[in-house]
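Removed: one protein chain of the complex. Kept in place: all other protein chains.
And then chain A:
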Amino acid sequence: MLLHVRDLAFGYGGRSVGSGVSFDLAAGEVLCLIGPNGGGKTTLFKTLLGLLPARGGRVVLGGTDLSRLSRSAIARMVAAVPQAHAAFFPFTVREVVVMGRASRIGPFAAPGPSDAAAAEKALDALGIGHLADTVYTEISGGERQLALIARALSGEPRLLIMDEPTASLDFGNQARVLGQIRRLAQAGIAVLFSTHDPGHALLCADRLVALHGGRLVADGPSAATVTPALLRLIYGIDVVVAPVPGLAAPVCVPVVD
């Protein structure tokens, strides 16, 4: 098992946000996390990345307890894709992507030919090779998100954690990122992502976990787990989950009155 979470309690600054969280994630599996605003999704991710100490329970990554791994050891296994953001300095896309190699480069060293090649490969995998020499701060939000995924891939991680990768993206770019998640899983990478749209879980996740009131209230195959009852519990609204002829996955739309 690549990621093994048992009875995890998490929070920050002395404040508890969630507890009793247990789940597993295997290589090549896509797991979607849903939960209301302020429900602790980001805090949970930060804890899984080792940025926040666990307040209880265990996180085991690749067979080793997370608390015993160095930052670079964690980074060699797990890459995180933040929400598309504005980098502060005008680095080129290539410079941004090669930063994903940091955990494989000595502290006093700079990227070499093999790192440049890995960055190139990641750029091509995301289909943004043509943007390599463009300035990161001057490309669109969707392109930035793709560049950040390429940065994560260049480090050759086994697990990718994406915090709302589709937030602030337009309709087309959302679909592109979801398609990318599927392709990553086919390549054997485990993906854990959060979203505000349960439909995204139906479209590209093998499994779904839901965080509500600081606890996991659901864990199962996406198609069986995304139910009106669960969504009513989490979001407090009525939702229709219905199959559509010609589509593999059912659609999930809120009832607006």
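Rule of thumb we're sticking to: contacts are C-beta pairs under 8 Å (C-beta built on N, C-alpha and C of every residue); 3 or more make two chains touch, one makes a residue touch a chain; residues count from 1.
Criterion: contacts and distances are computed from a predicted model.
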* With one chain of the assembly withheld, which option in "Iron complex transport system permease protein", "Phenylacetate-CoA oxygenase", "Amino acid ABC transporter substrate-binding protein" or "Sarcosine oxidase subunit delta" matches that chain's UniProt protein name? -> "Iron complex transport system permease protein"
* Sole residue of A:M99, A:A223 or A:A249 that reaches the chain not shown, by the stated touch rule -> A:M99
* Out of A:C32, A:A75 or A:V93, which touches the unshown chain? -> A:A75
* Of A:M1, A:A26, A:L51 or A:L247, which residue touches the hidden chain? -> A:L51
* Going by the touch rule given at the top, which residues of chain A touch the chain that is not shown? -> 13, 46, 49, 51, 70-72, 74-76, 79-80, 82, 86-92, 95, 99-100, 102-103, 105, 107-111, 135, 137, 155
